[in-house]
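The other protein chains are all here in position, but one chain of the complex has been omitted.
Labels for the chains are A, B and C, by order of writing; each one numbers its residues from 1.
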Amino acid sequence: MSEPGGLFGGIFGRGADAGGADTSDAAWLQAMLDTEAALARALERAGLAAPGAGAAVTAAATAANFDPAELGRQAALTGNPVPALVRALSARLPEPAAAAVHQGATSQDIIDTAMMLLARAALDAVLARLGAAAAAAARLAAAHRDTVMTGRTLLQQAVPVTFGLVAAGWLTGIDEARTALAAVRRERLAVQFGGAAGTLASLGDAGPRVAALLAGELGLAEPVLPWHTNRVRITELAAVLATASAAAGKIARDVTLLAQTEVGEVREGGGDPAGRGGPGGPGRGGSSAMPHKRNPVAAVATLGCTRQVPGLLATLTAAAEQEHQRAAGAWHAEWQPLSALLRLTATAASWCADLLAGLEVDAGAMRANLDAAGGLPLAEHVATVLAARLGRLAAHDLVAEAAARSASTGRPFRDELAGDERVGAAGLTASQIDAALEPSGYLGAAAELVDRALAAHEQAESKLAGHAPGDRATGPAAGPGVSPEAVRKK
Amino acid sequence: MSEPGGLFGGIFGRGADAGGADTSDAAWLQAMLDTEAALARALERAGLAAPGAGAAVTAAATAANFDPAELGRQAALTGNPVPALVRALSARLPEPAAAAVHQGATSQDIIDTAMMLLARAALDAVLARLGAAAAAAARLAAAHRDTVMTGRTLLQQAVPVTFGLVAAGWLTGIDEARTALAAVRRERLAVQFGGAAGTLASLGDAGPRVAALLAGELGLAEPVLPWHTNRVRITELAAVLATASAAAGKIARDVTLLAQTEVGEVREGGGDPAGRGGPGGPGRGGSSAMPHKRNPVAAVATLGCTRQVPGLLATLTAAAEQEHQRAAGAWHAEWQPLSALLRLTATAASWCADLLAGLEVDAGAMRANLDAAGGLPLAEHVATVLAARLGRLAAHDLVAEAAARSASTGRPFRDELAGDERVGAAGLTASQIDAALEPSGYLGAAAELVDRALAAHEQAESKLAGHAPGDRATGPAAGPGVSPEAVRKK
Amino acid sequence: MSEPGGLFGGIFGRGADAGGADTSDAAWLQAMLDTEAALARALERAGLAAPGAGAAVTAAATAANFDPAELGRQAALTGNPVPALVRALSARLPEPAAAAVHQGATSQDIIDTAMMLLARAALDAVLARLGAAAAAAARLAAAHRDTVMTGRTLLQQAVPVTFGLVAAGWLTGIDEARTALAAVRRERLAVQFGGAAGTLASLGDAGPRVAALLAGELGLAEPVLPWHTNRVRITELAAVLATASAAAGKIARDVTLLAQTEVGEVREGGGDPAGRGGPGGPGRGGSSAMPHKRNPVAAVATLGCTRQVPGLLATLTAAAEQEHQRAAGAWHAEWQPLSALLRLTATAASWCADLLAGLEVDAGAMRANLDAAGGLPLAEHVATVLAARLGRLAAHDLVAEAAARSASTGRPFRDELAGDERVGAAGLTASQIDAALEPSGYLGAAAELVDRALAAHEQAESKLAGHAPGDRATGPAAGPGVSPEAVRKK
Partner (left out) sequence: MSEPGGLFGGIFGRGADAGGADTSDAAWLQAMLDTEAALARALERAGLAAPGAGAAVTAAATAANFDPAELGRQAALTGNPVPALVRALSARLPEPAAAAVHQGATSQDIIDTAMMLLARAALDAVLARLGAAAAAAARLAAAHRDTVMTGRTLLQQAVPVTFGLVAAGWLTGIDEARTALAAVRRERLAVQFGGAAGTLASLGDAGPRVAALLAGELGLAEPVLPWHTNRVRITELAAVLATASAAAGKIARDVTLLAQTEVGEVREGGGDPAGRGGPGGPGRGGSSAMPHKRNPVAAVATLGCTRQVPGLLATLTAAAEQEHQRAAGAWHAEWQPLSALLRLTATAASWCADLLAGLEVDAGAMRANLDAAGGLPLAEHVATVLAARLGRLAAHDLVAEAAARSASTGRPFRDELAGDERVGAAGLTASQIDAALEPSGYLGAAAELVDRALAAHEQAESKLAGHAPGDRATGPAAGPGVSPEAVRKK
């Protein structure tokens, strides 16, 4: 229901066109078929299948040839859909090609390798969309390097910051997540091929050679061992997805807060200007009941995705405790959560990129909110200035008392300070107080930090550029394999 | 993908025919439409909609009239599919019926009430299948009330138990889960109807009356307040589903362990004798690579479902922290996990019922495994007998030493005991040792406990019978409402 | 570290004096000793232990007599601390009292029953503090029944509500959680007593009688069966705690948002007026770096507790899949998470009660925030008024366009409406527009709903009063047992 094309797909399962990840039945089926086809080609190259078998299997291995519902029914008999798929695929082929299907493999080899193929496509989607998000965040950081706003801790105004620094923080989180995603994409996606219990015994002594050829065909790494019940790859994959989701969620949370009616410092752009809810419908962010509303839909949708992720991560991590040579349930419990995690992370990344690309920033509102606090966010600055004269704790307490008086009397903080005789005794003049209360004079290293973040982003970009999505040839085990698509189309 | 009809649906999303729960797009759409239709009827009964409007809306409110993919696309503009659905539904109706659509409601009213309708159907499915599972467990408990087997703690043989007691434990867990499910089914499924922010202001002072009529139409409870951001109902619903799942998972885990090749005390029946993986395919439990295998597929599939549940429960519980009058993301994060939880729990219950109904018990293997331990599981009994003569700790240590000697020498435990001079000194004869080592003489209250569990089961049955699935009239807020199906079919 | 008396105890582990739950080593040790002592008394009453043995064991069973660190070291040898505790307790006693220690029991009997005792005390604490929270919420609801404020959906101003309705929503959530907690407290806390594998074989045929006496001694229910690996009680207990935590978290989240500098509609009271951070320290809510701040510490601490809960709930639910007659790890994995869950829920309830009791409500700020939106939150009202003249969709779109114009031009929404010729054409006058824009005229059923919630609260109070904490005699299995404290003090 949450996949592209489903009732909730627009929110939780953006399609490939919007940078999403496809984990539909068709995508799963094709990934399993791609694995079977690559295996047939590998067997042929190893001399274990008849010449032409690889191409014949590849030609037949198209998802449209098979009925997911029927395979699903039969899967209930064996606990997974592979045996029925193997029979159906074999039935479409004459001998000797049919004999090459699934040779040496066990169901888990096919499903796990298919998961790796789905994961690779999803990681590419996430990387692409987070790349766009990072670019947008970098633009915001540069454009607002010196835009003063209030910092907020525990949802209370604290001291001044810049919106550039806020955006730089978002940027850094995204880039760290991208670095981690790219590392898993590059190093941890491996073929699974071990046969019934990991020895590849049915291939005699040819097993490792076929495994290497299969890895090459698919552009996946060849692992040291079959990893049927060593699920470290899965937990690592899940973890970087969850980290990416968390980075997007932090941004979306900030945007919902900054976009509050009473804050109004940012608002979402309308996205596709033509994007309206059907004839007469509202644009993005409209409400069915409240015609004036402009809801932060992209941020809300991002959070709607990211809030589902920690539970899925827990499920996948718990499922890593797998028995002996194949787990009784824990393995099966991975398929749906991993699909959801791939889909939700890609969709969250997609929403987040849209959000950042269209974000409208109201520098005037930022300044107005800061000014409305009557100088209180500069209390620390005044305390710092006074500390040199009175000692840190005495200065802190003096300022806290003036702030408290201001809050209870409604008299401006500035006046409470100026009227405190200890301030006068310390030799601080009214104009020095005013200077201490000017936000732009108390930004510390904000601009320098923005510059550092932008420089780090450029470095990250150049590192990540070497691992661009689709650039499979850079994988550690990439081989000269025939492209499945190429063969199938012949 | 895991819904009925999907590639993994046979494992994780058994259809209604197998006692599963339908949370497909079509089911969601129909539940939302049923809510809109009931609202129109309620408005008409309250005099707020034109005569006939309720019937007209009801007639149009059929899922097949709407395109989930198109609604899904438009949902991306508003964050949920309701606004587009309202427009599409209204467009199918002439005035004045069109004016009755969605009047007074907000999107969340429709989605939350639809969730309650889906939950009701799923709870009925879970209750029905767990009822079957309980009946099967009760039969096993009664039939094997005196079938001796070894008890196992920390996966080590401990002291004798009966298989009847094991089955009685399963039964008790299921019945406790059913009781909790029935209570939520009976008391906690409530209509959601509050309008934009819970005041029902757009209906003037008629809001509460319409809410009551709507509850009656749908056979749902009328809550004290709209519960838009009070998600206690959702966490309670999720919790009883998770408890039911846990009860099923415990049974499945035991079955996988008892069915191990080396244990062989139970095995799964083959299910539907006609159930084969297509022409020439294996029966249930066959393996693609290993032709001799009879895998415990129902138990594995049960665990494949139940292992996904704790993470979903955590997601839904975390999502209960919802802001103000409608949450920005946390609400949205409920839809998919709750759907999955309903579907997986119903499917696990269905698998578990099949498993128990067909379970083949090998009493001979149970006795053989116990005997193979050479009396060691009776060590506690011997210690108990000796304790009366030597004191508890001295007896414990003596027996532990004899057991350790037996393990290291391979000499039977009986002989190690008989040869220990402290045993002789305590006056215990060889035939008394033999008697102490007879498992059937050391079953304590096992039979009595089985009887208690069966009696408690009968009580639970009679209590639960009053709340049979479909018996909506017993609901606290059941009204004389027109059945949606009846109206639609006119 | 997070228990009372620890470095983080003030935040996450409020002591019994603040309504918290004690799950310290000392509390655990005493609960295990209370169980052993009650068992000795039960054995004596059953004629299985020497006269006086019960009293002797009870007298020795004081936590202060034992060294947790030493027991902890020895626990590493057996996987739990009970065997060492049994030896240490026995060593303090002469025969024949020593022989009565732990007779018939297994380690799990002691730990599980001790968990039930800790849970009972914690539930009483949670119920007491949530009772105080409910009373405070009811006072707020009554006092602010007609205090107008803006409703907020997706963190945007929506339509007017009252603060009374907000508080009534909080109240309802708390009361629902209390009802669920009380039901578990009343019905699901049961003694665990089954011996090595649940047959109580070492007690011959006296097992069930001893179990019943033990339940009576402790004021716990007697279960149908020993529940060693049927963990439904634990998942149910965990679930109601998590629901209570969620109810508190929702309130705290709202308070942090309403207390934002830019919103300022509520603020936390200072708590104990004497409560300052040591000599010269700030009062509650002070900041080390920012002297002006008044942080919503109680709300933040509540969330600091409640955010830890979903993960713990998942752990306990996953752990319910327990093997055979004692689980190899899953059981052990419960002790720490359940302790944390009891402690955190009680502490969250305590913070929440403080928060509500001291909450300062600024009705003027509420009105000001609503007015600052220039009538936009009344857009739905205008649309409703216009709908009667123009049809619902046309009215919705007209109003949405006027709202959009107002947002872009800065011209008041009222003027945009008055200037829209379609409004005039519909016959709506300027004064009718003004009337439609008055918030107090668009509160729908708010006041009625507040009254309903308060009435429901009174009903809940009278129901809950029958199960007041400490009123153990109302428990289903309460017996005429000697109070452990009474015996020990003799």
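Brief remarks follow.
What we mean here is this: a contact is a pair of C-beta atoms (placed from the backbone, for glycine too) under 8 Å apart; a residue touches a chain by one contact, two chains touch by 3 or more.
Quantities reported herein were computed from a predicted structural model and do not represent experimental measurements.
Under the touch definition stated at the start, the shown chains contacted by the missing one in the entire complex are A, B, C. Of the options A:A18, A:A40, A:A196 or A:L338, the residue whose C-beta touches the omitted chain is A:A196. Only one of B:G164, B:G198, B:G249 or B:P296 touches the absent chain when the whole complex is considered: B:P296. Of C:A299, C:L428, C:L449 or C:L464, it is C:A299 that touches the chain left out of the display.
One of B:A158, B:L171, B:I251 or B:A445 touches the chain omitted from the figure, and that residue is B:A158. Of the candidate positions C:R284, C:H396, C:R414 or C:H457, contact with the unshown chain belongs to C:R284. As for the chain not pictured, it touches chain A at residues 79, 87, 90, 95, 98-99, 101, 103, 106, 151-155, 158-161, 165-166, 168-169, 172-173, 176-177, 180, 195-205, 207-208, 224-227, 229-233, 235-236, 239-240, 242-243, 246-247, 249-250, 253-254, 257, 303, 306-307, 309-311, 313-315, 317-318, 320-328, 380-381, 384, 387, 391-393, 442-446, 448-449, 452-453, 456. Residue-level contact of chain C with the missing chain is found at 1-3, 5-12, 14, 23-25, 28-29, 68-69, 71-84, 86-88, 102, 105-107, 195-196, 202, 252, 256, 271, 275-290, 295-297, 299-308, 310-315, 318-319, 328-333, 335-337, 339-340. Touch with the hidden chain on the side of chain B covers residues 150, 152-159, 256-257, 259-263, 280, 282, 286-287, 289-296, 300, 310-311, 314, 318, 369, 372-373, 376-377, 379-380, 383, 393, 396-397, 399-400, 403-404, 406-407, 413.
Criterion: only the chains that are shown with their structure count from here on.
Per the C-alpha superposition, chain A sits rotated 180 degrees relative to chain C, a value rounded to a multiple of 5.
Although chain A and chain B share one sequence, what matters here is the overlap of their interface residues, and that overlap exceeds half of the numbers used. Using mean Cα coordinates as chain centres, the one most removed from chain B is A.
With each centre defined as the average position of its C-alpha atoms, the distance from chain B to chain C rounds to 25 Å.
Work out the mean CA point of chain A and of chain B, and you get 33 Å between them.
Residue numbers of chain C whose C-beta contacts span two or more other chains: 152-155, 158-159, 257, 310-311, 314, 318, 380, 393.
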